[in-house]
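The block underneath contains the structure these notes are about, expressed in structure tokens.
For this depiction, one protein chain was excluded, whereas all remaining protein chains were kept in their positions.
Chains: A, B, C, D and E, in written order; residue numbering restarts at 1 for each.
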Amino acid sequence: MSDYLAAAVLLIGAFFMLVAGVGLIRLPDVYSRMHAATKATTFGMGGILSAVILFFQAAHVATHAILAMFFLFLTAPVAAHLIARAAYRKGPGLAPATRLDEYGPYLSGERSTSQTKNGINSHD
Amino acid sequence: MSLATIVFSLSAIWILMKGTGSAGDFFVGLILAALILRFLRKSYHQEKSFLRVGRIGRYVVSFTRELILANIQVLRIVLSPRIRIRPGILAYRTRCRTPFGVILLANSITLTPGTLSVDISEDSQTIFVHALDITHPDEVREAIRLGLEEPVIGAVE
Amino acid sequence: MIQAAVQIGLGMLGLSLALCFVRLAKGPTTADRVVAADTLATNILGVIALFAILSGEELFIIAVLALAILSFVGTVVYAKFLERGKIIE
Amino acid sequence: MIWLLSITIGSLVAAGAYLVMQRRLIQLVLGLALLSHATNLMLVASGWIGDGRAPIVPGPGPVDPAGYVDPLPQAMVLTAIVISFAVTAFLLILALNIYQRFKTDDIDRLRRLMG
Amino acid sequence: MSGLLPLFVAGPLAAAIVLFLVKGRARLQEGLSLLALAANLALALALLRETAGGEIFIHRMGFWPFPYGILLAADRLAATMLCLSAAVVGASGLFACSYLSEDQRREVFHPLLHFLLMGIQGAFATGDIFNLFVFFEVMLMATYALLGFYHDLDQLEMALKYTCLNLIASAFFLVGVTMLYAQVGTVNMADLAVKVRAVGPTPMMALTALTFVSVFSVKAAIFPMHLWLPSAHSLSPTPVSAILAGVLVKVGVYAILRCATLIFPAPFQRIQTLLIGLAVVTILFGALGTLPQRNLKRILAYSTINQLGYIVFAIALLNPAGWAAAVFYAVGHAFLKSSLLLGAGLNQKLTGTVDLDEMGGLMTRAPFSTLLLLTGLLSLAGIPPLAGFFSKLFVLQAGFAQGAYLSTGIVLAAGILSLYYNFTTYQRLAWGTPRGEVGGAPAGMYASVAFLAAFAVVFGLGARWLHEWAQLVAAQLASPEPYIAAMRNAA
Partner (left out) sequence: MRSLILSAIAPIVLHLTLVFSLFLLLYGHNQPGGGFIAGLMTAVGLVLQWVAFDAREGWRRFNWPWDKIFSWGLALAAGVGLFGLLKGAFLKSSLYEFDLPFVGRVELLSAFLFDVGVYMVVVGVVMMILTLICERRSPRRRRQ
């Protein structure tokens, strides 16, 4: 029974990894690609690692897999956030379909204040 | 988190990693955790947040539901014959007060339907969220508020 | 049963890896490439996990954990480099 | 499985050789790193016999060695990886040193600086 | 004795660590360093005496059965080489104590020197081909650090070139190990010797042998791979360049000799013509390369290339007489060239330059150091009572005995060329118009140069004795069966 369950979970996981790959190709700009990459890969890895747990059914394997899963869930958003931020600061490059951008105004405001800040203590 | 919590959770991780839970292993884990604490002693701040175990369960359930929904949405968008999205970045003012809460919320936002947190403002009160469908920004805000922010505040604040 | 599933899963992951490579090659911006590389790394984690099932060797899971840490740090460093042009300020 | 390794080794060597022939120091260093990875992989491939099971014996007692990979090249490759890590680190620092001192990592320009 | 064999590796390692730990205290560090070098030399001499009877010492690390595990082995050749490296590195260490006295980086010089010694001696003593690789890398890594010692653009560029070339060579070494392992499934030298003989001289095996030869020829600076040597010798600090020329290139020679005698005797027959050709080109190239130079260290570097050509030529004759000549040549050249390079450093200290035209007329101004240089240069030129003459003589004898008249004739002609360049060098150095002031130099520098230069005379006057020893070494190399049996039977 758990064998079938493992196989099903595994296939779902692998399928979502594939969805991440397809999304990486099809979506129009970095940010939407990141949606696909972040969500689908973490979910997919969750599925695959659950399959590992179900397959081995041993405590230490399970804990290693859970730790790996926890680590991925912890770090994938951070990595996405860093890439998105860096990409935006390098040049927004938003897709033409974009409707709303409230980050740009904030960023330009912050830049001007931080420049004056930097002007004061640029030597530290 | 208090130092005792860190020590105990580290030694718990240690035991889980080893896979065999005996008293000796727990002791070794405690020693190692103490070593790590000694090593990292300069990086602990005064900041504290409290975990409420009961509420965390609600958060986890809510988060898992959102995660699955998110993936189904990604699936629908990616595999539809024509991609029709209206993305945008909106500013979301959070009601979380602790840094840990804000960061947990931002991370959760990234893993839930159609949203991805791009940055947190300097005063850590505003999260900038990139959303795949932003036809009605207020709906997105409402979804975040109900689906994530309430459980997060419940869990860690 | 599960072995067949693993084979199919490996096929899917291989396809996904190929797609990531396409995005890695095409660009157009560096950020795209970083995203592609990150996804590539996660896909490789999946491949290793599947390989653990295929060979029945539980020790590969440790490799998954180690590689997850490495790929996270790698992505962080690259993002930082992308943003600032230097990594450690 | 061995053909996969062969293709990987081949493409690593190709990419490494291409990078080594470029003009910038960092490309040179990365190319050399790729080349050493390729040789390490080749060393692993030389021990690929049987079904390719990891050479980790489950416990005490006799074990049939048939399905396992030859562990000796793996022990050797571990050493080789450490060595190539060290040498690459050294090269990177050398290149960084040159870059910081002369503000360029373009080999042609450096040559012109040397006169 | 075989229990003490790991001390050749572990001793320098321990010394390096201790020296690293006493980094701040220069006097103490230098004293300890010299003490360790002297102990190492004594140990090597003891080993040389023990191996004279033809006994082969094997030390097994760990507790693995025969073809596995790490073996250290010492026969006459290894003992000779160990002795030679201990002497040359020791003299260079003594020289460095005074030479680097104002240099701030000297606190890491001595630890690195011992790391280098560890790598060199490990490479001479190891009994399997993978550990040869490892010790090569230890040695190279120490050299990389020592070469990057100063920070001129020239020096950085040289260090980069040297590092890249050697990194590629290391990659090819691994490729060679892979090819060998895939064919015979072992890395132990004795086991390899047996199994390679069983496979026979197939084209694949010849290719493997060629891979190894091309890797070692980077270390030994044979013709297409010699490009790193002139700048590395001339731009590195003097003690380092003495070690480079005296010992480091001999490691490559030693490895080629081991391959030719023990591991690949049959495949070497197939590539013999190629090797002889390369050696002849190397000889000519080295001799011609000296002509346009003005920098004394650069001249010595090209002459090193020239001399290495002779050694490899002698090895490539593939008979015991040739191997004896090669061993004789290698030993003589190690002492000679390191004494010359240290002498060049001494003169640099005295006059502040290594440019020949600017240090002219040294004979009247600094007679003792010039005499030391004179001994070396005359020996290098091949003037009869000195070691250089006999080295060339034995090589030519072996060549003509083999019947390789054409190549040996070219080698003879190149010898005349080297006579010419050594004389002009000496003439420009010693008898030009005197100019500039001459400073003083510490006694330690004179002592180390004199110590090494004395060997040039001793090996010349006692050439018969050294040649007998070289023939003993060659005889042992020619019949590797005892070596293999000793490795097999090691407890």
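Assorted remarks:
Throughout what follows, a contact is a pair of C-beta atoms (placed from the backbone, for glycine too) under 8 Å apart; a residue touches a chain by one contact, two chains touch by 3 or more.
Just so it is clear, the model here is predicted, and its values are computed rather than measured.
For the chain excluded from display, the touched partners among the shown chains of the whole complex are A, B, C, D, E. Of the listed residues C:10, C:44 or C:63, the one in contact with the hidden chain in the full complex is C:63. In the complete complex, the hidden chain is touched by one of E:14, E:199, E:288 or E:371, namely E:14.
Among B:74, B:89 or B:103, only B:103 touches the chain that is left out of the view.
As for the chain not pictured, it touches chain E at residues 3, 6, 9-10, 13-14, 17-18, 20-21, 59-63, 70, 72. Where chain B meets the chain that is not shown, the touching residues are 6, 10, 13-14, 17-18, 22-24, 27-28, 32-33, 35-36, 39-40, 42-43, 99-100, 102-103, 106-107, 117, 119-120, 124. Residues 67, 71, 74-75, 77-78, 81-82, 85 are the ones on chain A that touch the missing chain.
Just so it is clear, only the chains that are shown with their structure count from here on.
Shared contacts of chain D and chain E, meaning chains that touch the two of them, come down to nothing at all.
With centres defined by CA atoms alone, the chain at the far end from chain E is B.
Ranked by how close its mean Cα position lies to the mean of all protein Cα atoms, the top chain is D. Averaged Cα coordinates give chain A a centre that lies 56 Å from the centre of chain E. The centroid of the Cα atoms in chain A and the matching centroid in chain B are 13 Å apart. In chain E, no residue touches at least two other chains. In chain A, the residues that reach two or more other chains under the touch definition are 22, 34, 42, 58, 60-61, 64, 67, 76, 78, 84-85. Only residues 3-4, 6-8, 10-11, 13-15, 17-18, 20-22, 24-25, 30, 33-34, 37, 41-42, 44-45, 48-49, 51-52, 55-56, 58, 60-61, 64-65, 67-68, 71-72, 75-76, 78-79, 82-87, 89-91, 93 of chain A touch chain C when the two sit together in their complex.
Taken together, the chain A residues at the contact with chain B in this complex read 16, 19, 22-23, 26-29, 31-32, 34-36, 38-40, 42-43, 58-61, 63-64, 66-67, 73-74, 76-78, 80-81, 84-85, 88, 94-95, 97-104, 106, 110. Those residues of chain B that touch chain A in the complex are listed here as 13, 16-20, 67-68, 70-71, 74-75, 77-79, 83, 85-91, 106-111, 114, 116-119, 121-122, 126, 128, 130, 132, 134-135, 137.
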